[in-house]
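With one protein chain held back, the other chains of the complex are shown just where they sit.
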Amino acid sequence: MNLHDDPAEAAFRAELRDWLRSRLPDDDPSRTWSTDELRDWSRDLSTAGYAGITWPKEYGGRGLSAAYQAIFVEETARAGAPDHINIIGMNMVGPTLIAHGTDEQKARYLPGILSGRTLFCQGFSEPDAGSDLAAVRTSARRAEPDGYLLDGEKVWSSYAHLADHCLLLARTGPAEPKHQGLTCFLLDMRAPGVKVSPLRQLNGDTDFNQIILTDARVDDGDVVGEVGRGWSVALSTLAHERGTFGITLTARLVAQFDRLLRLVHEVGAEKDPAVRRELAMLHARLQGLRYTGYRSLAALRRSGEPGAESSILKLEWSLLHQRVCALALRLQGPAALLDGGDAAWHGYWQRQRLRSRANTIEGGTSEILRGIVAERVLGLPRSRQ
Amino acid sequence: MNLHDDPAEAAFRAELRDWLRSRLPDDDPSRTWSTDELRDWSRDLSTAGYAGITWPKEYGGRGLSAAYQAIFVEETARAGAPDHINIIGMNMVGPTLIAHGTDEQKARYLPGILSGRTLFCQGFSEPDAGSDLAAVRTSARRAEPDGYLLDGEKVWSSYAHLADHCLLLARTGPAEPKHQGLTCFLLDMRAPGVKVSPLRQLNGDTDFNQIILTDARVDDGDVVGEVGRGWSVALSTLAHERGTFGITLTARLVAQFDRLLRLVHEVGAEKDPAVRRELAMLHARLQGLRYTGYRSLAALRRSGEPGAESSILKLEWSLLHQRVCALALRLQGPAALLDGGDAAWHGYWQRQRLRSRANTIEGGTSEILRGIVAERVLGLPRSRQ
Amino acid sequence: MDFALTDEQRAIRQAARDHLERHYPPLRVCALAEGPGGSEAGAWPELIRQGWLDDDLGMVELTLLAEESGRCLHPTPWWTTVALAAPYALAAGEQLTVPATFADGGGTVRAVRSPQGWTLTGQVAAVPQAGAVRCLVVHADTDQGPAVFTCDTGSAGLVVEELSTLDTLRRMARVRCDGTPARLLVEPDRAAEAARTARLRGGVLLAAEAVGVAAGALDMAVAHARQREQFGRPIGSFQAVAHQLTEAYVDTELARSLAYRAAWLVQHETEACAQAVDEAVLVARSAAVRTCETAIQITGGMGVTWEYPLHRWLRRALWLEAYPGFGDDPHDRVAERLLRRADPDEITPTAPDGR
Partner (left out) sequence: MDFALTDEQRAIRQAARDHLERHYPPLRVCALAEGPGGSEAGAWPELIRQGWLDDDLGMVELTLLAEESGRCLHPTPWWTTVALAAPYALAAGEQLTVPATFADGGGTVRAVRSPQGWTLTGQVAAVPQAGAVRCLVVHADTDQGPAVFTCDTGSAGLVVEELSTLDTLRRMARVRCDGTPARLLVEPDRAAEAARTARLRGGVLLAAEAVGVAAGALDMAVAHARQREQFGRPIGSFQAVAHQLTEAYVDTELARSLAYRAAWLVQHETEACAQAVDEAVLVARSAAVRTCETAIQITGGMGVTWEYPLHRWLRRALWLEAYPGFGDDPHDRVAERLLRRADPDEITPTAPDGR
C-alpha cells in the first residue's frame, strides 16, 4: 500500500502540471470553448504525448498503466481543461478496435484517432430503448453483395456533429432474441442518409446529438467483430469506458467542489453552520469516493479487472454532484432567481444545477446500477424485471 | 372548513381534559404501569363514559362520530395516558362483531368488552407469513360434529397474556388458494392447548406475545362470519383499526415531540443550529401529518371511508418517530452510552431509539405500504411480486 | 373541526382546473416560456370573467386557485398580483384588479411629497414579472419611515428592464424610478402591520403554488410510469419507480394539508397562523423541488431534454425556493417559537391548532 505517487508517477504528474499551467493559466468555469479551440487543444495534447497514454506502444501509445491515465484525468480536471475532442475515439473506439478490429481497420483508424485527425462518436442509445440498452431497433438490412443499409434513430451521441465516423450497434437478426442478432459497425458520418441534429438538454446546452439513419450504407469491411456478436463488442466498449471513468468523474467533482468552496467565500457563508455541516459531509464522502476509485485502480492493476467496489463510483458520484450543485444554487439566495449574463458566474451554477439532474440517468440510471450491484456484488437473486 | 372544535366537540374536549388532569396529574414518560393499575385505569375510563365512544348506542356505546374518538386519542396521548387494556376488544373485535357477528356472539361479548370485563387479543400474524399476511399456516381441522381443532403459532399479539378471548384467523380449506380457505374464530384463551409466552423486543420490552395452539378447540358457534370467508372479515377488522389509528399515532408523536423539546432544554441545546433546523423540519412535517389525519377524518365523516391521503399516515409517522428518537439520543451526547437507571430519564430514549426501528415494520412494513399507495392511490400497475 | 373543502370550494377548484387545462396545456406553456414576456398578455379579461380577481375570495379559495396555477404553471401575472401586490391594496381597503406586482424598495427607493403629490426615486434590483404587469406596489422610504405606494408601469420616469431569469415564466426585472409620480397606498404608521399581513398571505400562496407545482410534476411522472414500458412492462410496476413516486406523493399531501391549514388560520387571523405559514412554506417548497426532481428521474432520458416540459416545473420550484419575499429562513423562526413557547397546558381547549 502506498498512497503517494511513486517516483515515475510523480515525475509524470509534475511535468503534466507544469504543461497545464502554461497552457491553461486560469480555471474559468463559465468559459465556453469553440470547436476550433477544442481542436487546437486536442492537437496540443497529442503533440505533447498526452493522447493514448495507456495505448500499447505498437499502436503509437505510451504503453503506460491506468495509474498514469488517472493522473492525467486528475490533473486536467484540476486545471479545468476540456475533454480531448476525440475522447470517444481515444477511450472507447480505439481500445475496441485493438481488441476486436481487423488489421485493416486498425491500420485505417488508429493513427488518425491518436493524432486527432479522425474524430469518432458512438451510437448505442436509442429513444425507445432507454435503460433497456439491448432493445436496439436500428435495423441493418442486408444489401447484397457486400454491405448493409442502416435505418433508425440514435440519441445521446456526444460529438456526433463533429465526428467523421461512428461506432454503432444495429440489428442484423430481427427474428432473434433481444441480445442476439446485434452487430457493431463503423459508419462514415458523411455517408448519404446520415442526419445529425443537436439534442437540447433541460438546461439549454446541446452536448449531445440525435442521429437519424435512412438507408445509410456500411460495407462488410465495416463490421467490428462478428456479425450477430455486436452485444459482446458493445459491452467491451462500455467496459473500456468504465476503466478510469470513475476516476475521471471524481476528479471533475473535486474541481467542482473547489468551485463550491470559492462560492462559499464569495457569498460570505463561511460561518453558516448548516453550510459548514453539509460541506464537511460532502467533502468526506467525496474523499471516500476518490479513495474507493484508487482501490479499484489498484485492483485493476493486479487482476486486469476493476474491483467490486468500482461498481458504486458512478452511483455515488451522481448523488454527490447533485448535492454540490444544489448547495451552490441555494448559497446564492435570491441571486439564484437570475440566469445567464445577469447571474453570478454567468449562470454557471444555474446550468449545473439543472444539468446535474441527468447525472443519475445518463450512463445507466441509478435504479439500473443499484440492481447491478445487488446482483453482481451482493449476490442477491436477480429481480424479476 | 373549520379547524376549531364545534361547541359540542369543545365541551367534550374540555370535560375530558379536566377529567384527565385530575386522574393523571403528570406525564412521566418512564413510568411503567402494573397490570392492576391498567385494569383500574380502564375501569375508570369505562365508568366515565370514555369507552365505546363511537359504538352504536344500541350496543351500549355513545354513538358519537369519529371526530370525538379523535379528540379522545389526542387528549389521552397529551396526558401521557396508557391504552385501555381492552383496546383490541374495543377498537377491533367489537366493531367486527357488530358487523359480522351472530346475535348470540354480540349478546355474549359486547357488554363485557365495553365494561372491560372481557379482554381480547388478536391472532392474525404468524412467523412465516411476515408481510404476506394471507400466508396463514395455523390449521383448523374439522372436529365433528360441531367444532374445529386449531394448531399453529401466532406472533405479535398484544395483551394475549391477559386476554380472555382471541379473534384469530386459521386455515379451514388447506387445498384452496392462499386468500381463500381462511376462517375467523373466537378462541377462549383458557382452553386446553393454548400457550402464551412473551416476545421480547430488541429493546428488552415485552409488549407482545407468542401464542402456540395445540389442538385448541373452538365450536361452530365461534366462527365469525362464514367459514372460508375469514380473509374479508380480517380485512374489515384491520380497517376498523385504521379508522382513527393514524390520529392515535400522530397524537402520541405530538406528545413525544413535546418530550423531545423538554430534552432540548434539559441538555441546553436550544442554540445549536443543527438541532434547531431538525426540530423545525420535524415539527413542520408532524403538523403536516396531523392535518392530513384531520383531512382523512373529514372524508370519513362524509363518505364513511377515510380519504386516499390516509394511506400515508402510518408511513410518515414511522419515519418521523424514528427521527425524533434518533435526535433525542444524539442530543444526550456521551450520556447516550448509558442505559436504564444510570441514564437520563431512566433510559427512556435509549428504549425508544431502539424500539422505534420496529415502527417501519409492524402493522405493515413501509415497503408494503408504499406498494399499496402506488397501486391504490397513484394507480400504478401492480408490481410483479 | 371539519377539515374538508366545502362544495363551493370544490367547485371553484374544478372550474379553475378546467379553465387552465383548456388554455394551458404543457406545450403551450413551453411556447410562452420561450416567447417575449413569458406570460400571456391578453388573458386578464378572461380571468376577471372567471372570477379570479373577485373580492369575495377568501384565503382558502385563493389557495385553491394558486395551487391549480402551480399545477400548470399558469402563465399570467395572476400570482404576483394576488400573492405579492393585492395584500397591500387590501390593507388600504382596496381591491386590485389589474396585473400587478410588488417591488421591495426599502432602503433603495425614496418617496418625496411635493405639491403635485408623491414621487419615487431609486431602483429595485429584481422584481418578479415587472415586465408583464400594469401596476407596481412599491415599498419606499419617506421622511416618516417606510410606506407603501402604487404607480402605473407606464408612468413617467419609470424604467423596467427585464433580466435573464431561471424561470422564464416568471421573469425578474430591474425597476428604476426617477421622480415617478405615485399614489400613497399605506401610510408609514400602518406600513409595518401591512407588511406583516402581506407576508402571511403571500407565504400561504407561495406554499399553495408550490403544492400545485409538486402535484403537476407528480401527475406527469405517474402518467409516464403507467405507460412507458421497459424490459417488457410498464416502469410503474417496478418498486424502484413506484416507491419514489409514493414518497413524492407523501411530501405533496403533507404540504397540501399545511397549505390549507395555514390559509384557514390566516383567514381567521388566529395567533397560530404565523407558525402555520412558516411550516407550510418549509414543507411545500421542499416538496416542490423534490417532487420535480423525482419526476425528472422517473421520466429519464426524456425528462432531461429541453422539449420535455418538466424542467419548467423544476425551474418554478427553484424559483419558489429562492424567492426572498417573506423574510429569512423559516427554519429558525419555527424553532424559535417552539423553544420559546409556554407550557402546553395553557392552550384553550377549543382549538386543536396552536397546540
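First chain written, first letter: the chains are A, B and C, and each begins at residue 1.
The rule is simple: contacts are C-beta pairs under 8 Å (C-beta built on N, C-alpha and C of every residue); 3 or more make two chains touch, one makes a residue touch a chain.
Note that the structure is predicted; figures quoted are calculated from it, not measured.
The hidden chain, counted over the whole complex, makes contact with A, B, C. When you scan A:R43, A:R78 or A:R200 for touch with the missing chain, the hit is A:R78. Among the residues A:R141, A:R285 or A:R323, only A:R285 touches the chain that is left out of the figure.
Residue A:A299 is the one among A:L24, A:V227, A:V267 or A:A299 that touches the chain missing from this view. Summary of contacts with the chain left out: across B:G49, B:P174 or B:G204, the touching residue is B:G204.
Contact between chain C and the absent chain runs through residues 238-240, 243.
In the full complex, chain A touches the hidden chain at residues 1-6, 9-10, 13-14, 17, 67, 70, 74, 78, 254, 258, 261, 264-265, 270, 276-277, 279-281, 283-285, 287-289, 291-292, 294-295, 297-299, 301-302, 309, 312, 315-316, 367, 370-371, 373-375, 377-384.
The chain not displayed touches chain B at residues 125, 127, 130-132, 135, 155-156, 199-204, 329-330, 332-343, 347, 350, 353-354, 357-358, 360-362, 365-367, 370-371, 385.
As a working rule, only the chains that are shown with their structure count from here on.
Chain pairs B-C and A-C differ in how many C-beta pairs are in contact, and the one with more is B-C.
With each centre defined as the average position of its C-alpha atoms, the distance from chain A to chain B rounds to 53 Å.
Counting partner chains per residue, chain A has no residue touching two or more of them. Chain contacts: chain C has residues 238, 241 touching two or more partner chains.
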